[in-house]
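A single protein chain has been removed from this complex, and every other one stays in its place.
We call the chains A and B, going by the order they appear; numbering starts again at 1 in every chain.
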Amino acid sequence: MARIADVVIIGAGIQGCSAALHCRQRGLSVIVVEKDHVGRHASGVNAGGVRRLNRHPAEIPLSVASMHIWHGIEDLLGDDCGFRISGQVRIAETPADLETLKTRAQHVRDLGFTHEEIIGREELYELVPALAAHCLGALIARDDGFANPAQTTRAFCRRATELGAMFLEGCRAEPPRRHGNVWEVPTTAGTVQAATIVNTAGAWGDAIAAALGEPVPIEPVAPMLMITDRLPAFITPVVGSASRYMSFKQLPNGTALIGGGTLGTADPAGNLTRLDLPGLATLAEAARALFPIMRRTRVVRCWAGIEGQLPDGIPVVGPSSTEPGVFHAFGFSSHGFQLGPVIGRIVAELIADGQSTLPLEPFSIARFAAHKQDTRLKEAS
Amino acid sequence: MTAQAQNFDLAILGAGPAGLAAAAVASELGLSCVLLDEQDQPGGQIYRGLGRMAARLPDRLAMFGTSYQRGLPLLQGLHAARIDYRPGTLVWQIDPPGRIWTHGTGPVEEIEATRLLLCSGAMERPVPVPGWTLPGVLGAGAAQIILKSAGLVPDAPVVFVGNGPLLYLLLSQYQAAGIEPAAVLLTGGIHDWAGGALHLPGFLASGALPEAAKLLAALRRSSARIVRQVSDVSIVGKAAVEAVAFMSQGRREFIPACLVCLHEGVIPHTQLTRLIGCAHHWDKQQHAYRPSLDRWGNTTIEGIQVAGDGGGIAGARAAELTGRIAALEAARALGRLTEDERDRRSAPDRRKLARILRGRSFIDTLYGPRLARRPPADETIVCRCEEVTAEQVRQAVREGCKGPNQVKSFLRCGMGSCQGRFCGLAVAQIIAAERGVPMDEVGYYRIRPPIKPIELGALAEMAEV
Partner (left out) sequence: MFKVTPQLDPGGPTVRFRFEGRELQAPEGMNLAAALLSNGEIVFRESPVTGAPRGPFCLMGICFECLVVIDGKSGRQACMVDVAENMDIRRQRRPEEEP
């Protein structure tokens, strides 16, 4: 017997769980289908950065809106999600860095946003006394911070469940089929029927998009992270550098979490990632270069999750370009966590109101129409 | 980069009986072979301290029985053969089939080998009982290690708790040193013999009887209070051990103590095989996870073999034999031996191994875990590093966690220094019991590098090369 709901959401990472909650709040019945378990992949194992800082301009309005939700997350979810307003800084290590950051700050102001500002050496070293001595200044977002990604994803799921959403874990979705106004999603736990499909399947989102005739050039990537022993509290803001792929934060329990863009290898079919040791060494070197006192600190574990990377570095968010009743929100290219709260709201708006209050044009799946052409050509030849 | 060669036919990890025996055979067959071990002295745990004792106090070796001395030829073989032996070297990451990253006193190094043989041995089975994290509680294996390697015996009241031949061995060795525990609280009892009887013929044929008889004699001789079939054990104390509480024949009792030797057997140490991604399965008889191996020690990952207790508990003598057999197979895989030659040369060892393994069923049945098998009391700390209790794990399961990795992300169990070595089995058991599913369905923690913590600076230095 098929299960029926207004909305079936494929993928229970933060985007899917947030969509489930917001759809319930709009009175839509929801079934979430998840091939592993809630928060199993990127949403559960990322660095937990909650930032507006240094986002692609298209993402800024969404990120700013999402931050409002973050600042009330405990009321919304009944869980503080480990959210800390620690500030986030992006450090200039060289004069060229500083110029880049200043240009950036101006650009953000020109767009009408005030959350990013430049600070000079004096304030930088007041805020981050453990920083190596060579830094010149930084771009700061004072009310950015970090949270616990697994805890946050589960909190969205829990709240959505309390409001009546159904989550089916260990349940893999097959390509959906439409019969008139009804979508059928075959799954390993039976068929789910709904008027609307939401594709929040992360690095696996392209399978669904391709089945609907709108493939996107998503690449599964595996950004690596490492975590250390507990240390005495020595740093408050989350720190990145304009010169390096690295993000550094000290968690409330004293451990230091070091992440960034250095990549391992992803095997999405096997739910596996392999670590790249030279990349880990580069990450360790970046941390040591910025925080010399960390040289003796012990790294306890390294890992990598599976993220869906799109070539322009921004996600696909919005309605399907080929089929009615389908909405996509995937391909967050390793920085989707902070956007999760607002993405869910956007999805619910699109379904319930037919439009969103936020500008989604840059995220349209139609921008990959040329890719669709290429794929067809490849298949034909 | 050092002047040492960094490319080998075979890399052997662990210089206990399996590793030492394998290295000797590999070297005889002309394989280029490196033997890596974290400890400074060879012998693993079973032969720990043997080299030093043989050098300084040779007439004391008899105190430890003939089985201890069986390690001497292995140690001598190490010095005789031209084996590249690297003590004090931690292997902290493996990229199968054969890239290994090590760390000793110098910088991080990378070694390439065509094949790997993992001989990580066994570890103390965790026996979570309330109070087991108090200072003064040691594993019986631990007590044996400091006896062998440092000559230490208790000089305060000690209580033995648990099951397993090692307890009896420790008892007899303490007796030889004039020490008697205050009590020996055995979690096994007479009813175990009924189950064991089925396996008795195999045990008798295995040749283990004389040794076993000696151990049982030690028990009979002991002036300690012996209590069988104890249950509901808890260790009492504020900042250290003060007493052991237990149930026996329906009565709750307390025995004052300053030290507790807690032991219910040993289990394979699977951290490396898990890291590599080898398949493991639950062994009902041994009540432990073990890597899935063929009869040559091949794991499910091409080029990676396991020998010794790390592949399943069978003792030191069996470890030697599986080490030798694995080395022959490695030589075959490297094209240095034909299949026939390998089969022929391994035949005598196989016969000896078969005899020993026939005796295992008896030992496993008779001396299996009792305390460690029962669900721990709610307040028991099961993850020692992060102080996560059994009740917290149960609650996480009730909230929907299906396996250890989910529970870990909820509660931090398995995230501490030992990276799940000491809590993995207990947490999996609790989940299985709470969900009512078999152990194989529950699975185990995902293990990631580094195998042991490594300094950020040491990692960073790799970037400079």
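Methods note: contacts are C-beta pairs under 8 Å (C-beta built on N, C-alpha and C of every residue); 3 or more make two chains touch, one makes a residue touch a chain.
These numbers come from a predicted model, not from an experiment.
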Exercise. Which one touches the absent chain: A:Asp6, A:Glu123, A:Asp229 or A:Glu349?
Worked result: A:Asp229
For this session: Touching the absent chain in the whole complex: find that residue among B:Leu167, B:Val244, B:Leu259 or B:Ile313.
Result: B:Leu259
Problem set entry | Hidden partner interface residues of chain B, rising order | 38-40, 45, 48, 52-53, 56-57, 60, 63, 123-124, 133-139, 141-142, 145-147, 149-156, 176-179, 239-240, 258-259, 269, 384-387, 416-418, 421-422, 452-453
Problem set entry | Residues belonging to chain A that touch the chain removed from view | 229-233, 254, 296, 298
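Convention: only the chains that are shown with their structure count from here on.
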Exercise. If you average the CA atoms of chain A and of chain B, how many Å lie between those two points?
Worked result: 42
Problem set entry | chain B to chain A touching residues, read off their complex | 93, 95, 101, 110, 277, 400, 402, 406, 409-410, 415-417, 419, 446, 448-450, 453-457, 459-464
Problem set entry | Residues on chain A engaged by chain B in the complex (per definition of touch) | 37-39, 44, 150, 154, 169-170, 228-229, 272, 274-275, 277-278, 280-282, 284-285, 287-289, 294-303
